[in-house]
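Here is the structure we will look at, set down as structure tokens.
Every protein chain of the complex appears in place save one, which is left out.
== subunit A ==
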Amino acid sequence: MSAAGASARLSLASLRAHKRRFAGTFLAVLLGVSFLAGTLVMGDTLRAGFDTMFGDATRGTDAVVRSADTVTTPGESQGVRSPVPTSLAARIERVPEVAAAVARIEGAGQLVGKNGEPVGGQGPPTLAGNWITDPVLNPYRLAEGRAPSRTGEVVVNRGAAQRGGLRIGDTTTLRTPDPVKVRLVGLARFGGEDGMAQVTYTGMTVGDAQKYLTPRPGEAASIQVRAGPGTGQRELVEALTPVLPKGVEAITGQESAEENTEMISGQFLTLFTTFLLVFSGVALLVATFSIHNTFAIVVAQRSRENALLRALGASRRQVTAATLTEAGAVAVAASLTGLLGGIGIAAGLQALFPAIGFPFPEGELVISGVSLWLPVAVGVLVCLASAALPALRAGRTAPLAALRETAVDTSGASRARARTGAALGLAAVAATLTGVLLTPSLWLAGLGAVLALAAFVVLGPVAATTAVRVLGAPLDRLRGLTGRLARRNALRSPKRTAATAGALMIGVAVVSLFTVFGASLKATMNQSVDRSFAGDVAVSTPSFGAGGSGLSPRLAPALAERPEVATAVGLGRGVAEVDGRGRALTVTDPAALARTFHLGTVRGDLSALGTRGIALAAPEAEKAGLEPGSRTRLTFTDGSRETFTVRAVYDRSELVGDYVLTREAWAPHRAQDADTLVAVTFAEGVDQEAGSAAVEEVAARYGNPEVQTRGEYAESAAGGIDMMLTLVYALLALAVLIALLGIANTLTLAIHERGRELGLLRAVGQTRAQLRAMVRWESVLVAAFGTAGGLGLGGFLGWVLVAASDGASESAFAFALPPGRLLVVALVGLAAGALAGLRPARRAARLNVLGAIAAE
């Protein structure tokens, strides 16, 4: 029998004997691995699903002809392309290799549902276009009803119709953004699904599409081409290229499909899975603490047993190996179970998503090799790494310890620990302050944040004693002896308490970091609106995502005619390259702009822009070295280049944007016209109510967009933040759950240690209820310590993030601590502690008094 065999047999025997002790470790690894595996499998499955969907939808398209030039603004993934003339389709059709060529007109069109609320618009685009009659070239297929044949008739993708409660035969409004009355005559499907994810699509007649979706007739987004028999996609493109005008390109249908897939899977999905992976990382980090703690306690409790082994001749290495083998066995079992769990989660989500209205592409689960080995490897590694130190300590057990009473490590923090922690803390503060205040740098600030986390973890045991004493002080008065006992129990092993609380601390820190950051973003929006918005009401589109179809450019002039309104100014969006770099433009009436927004100091004259003038924000002007009077070159998507003169430079660009052009200057280059914001100031003497009523009355005629007060406007501008926070909270629930399992596990192990003491307490008259309360309160105290640390750390990290963002960007960031939300976080932490204590408390209360006293 080999030596390795002996330690393996020992550890397996010990595992069998103490299954319960490792239940917490098992669950922590299982949950972390499930999350990771689920994310990977779901990501792959979604990606494959979208691939299939786009492949199916565009199978009939062999080539796409489109403008070659794009203008891409910073922060945007796709460029803006100028249109191509529809007449090109006829010319292409004359090419012998071509079977059919159809102009595809595309713009924004937002449906209004049965209930009067717009459908979609909170993220994914709301598209409208001409219904392509060639069924092979149309990515949408009729599922019910018929194609639009008369003006006003539309086909809608089935998913959108369902969300809006619309049925064939219904009449509703399509905002393009001018309201158009439309009648639903057909329902469509895309690539075998009820829609392209959450994108809504409305197909109209060519005439309607030209009328409502393009600024000028005869323009299309692209030409879809089908090859004749025997012509491959590549050959088709080669045949097409000679007949295309300058600035227009042809790509194969496959390339086009790949571009589309890339747009969704490459950007949306990658972002989505990265996001989930970060949170599974947090969960696994938290698990590390719980696992380390479990092994540390188990090794301490087993020191007599290990010492006996050492006395009988086991080498250090054998004892260490036995502990590691134990950890490995738990890790492998838990990781494999977790892997199955993750695949189960992905399968469950695939079934669940369609039920909640999110079309999850059909098809088999895609389980790649990476999704199989990576989660298992990570799970095993996390478990072994967490158990490594305790295992080494087990190996170092002196044989003499066999003769001593099993001792719990009650030592507080060593001086070295305090010094290391303090040094880390100082380094963290120094790095952060430098990164935030002196030389703004996200990297330095990030380093500071990591150092701060390390300092908190190292200082945990140093702080545990004081923290538990302070946090538990009210307990003495509230709960008398029970509280006092709970507090002293929590103080018994500061290291253990700190490690247990550390897991929760990290979870709570991430929660509060996001809470603080979210609140700060909101405060920043509020501040922007406060400082820059001089209007009384605003009509705005959702700021999150594509924002639906926008607002009619005719809304602002119509509003201006009302006697209650002094100024109404609409802001539209445009893009152009300014001196070679893509920039977002604000298209508006600059003269009126100054009356509804506080622009700070304005040098030059905003009312003198004309068709060749531009106004820009001071920081941009400074960067480009532009002054009022200097010239700059703009390149538009249609390829035209024009020289503009800087007429004005303004200070505050928060709501207005960095570059301002007149509508007249933009008109020749415009696409579908839409405003994103209309700001209104009331005439003198008009109160809020009367003014709002007047604005609402007008707005009702333009697709009924929401009229917002200043406060509502600020809130809607920050609307995406709450949604994001909810998602983050849901994802962090797992990390917090793992932390709680850790607390429960530590307590269970501690109760096992304290058996005789509990027996004594029960013998001299502690009731079961008192015993349960004692254990629960200990749990709450440990949770309170973790929560308090987490709130502190999270608040600090939040401040670092906000301050660093403030330093790194030109717009001012406001820092806000939301007391209400943080209080909720604190209460949830405490309640969770009480919950974690329930099971250990029940177990402790079931203890046999006599058995406990009589032991040894």
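Simple rule for what comes next: a contact is a pair of C-beta atoms (placed from the backbone, for glycine too) under 8 Å apart; a residue touches a chain by one contact, two chains touch by 3 or more; residues count from 1.
Methods note: contacts and distances are computed from a predicted model.
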Legend entry - Hidden chain of the complex, named as in its UniProt record, picked from "Putative tricarboxylic transport membrane protein", "Aspartyl/glutamyl-tRNA(Asn/Gln) amidotransferase subunit C", "ABC transporter ATP-binding protein" or "Cytochrome c domain-containing protein": "ABC transporter ATP-binding protein"
Inset, instruction - Could you tell me which of A:Ser67, A:Thr173, A:Asn489 or A:Gln527 touches the chain that is not displayed? - result: A:Asn489
Legend entry - Residue of A:Arg396, A:Arg710 or A:Arg768 touching the missing chain in the full complex: A:Arg768
Inset, instruction - Provide the residue numbers of subunit A that touch the chain removed from this figure. - result: 480-481, 484-485, 488-489, 491-492, 756-757, 760-770, 849-850, 853, 856
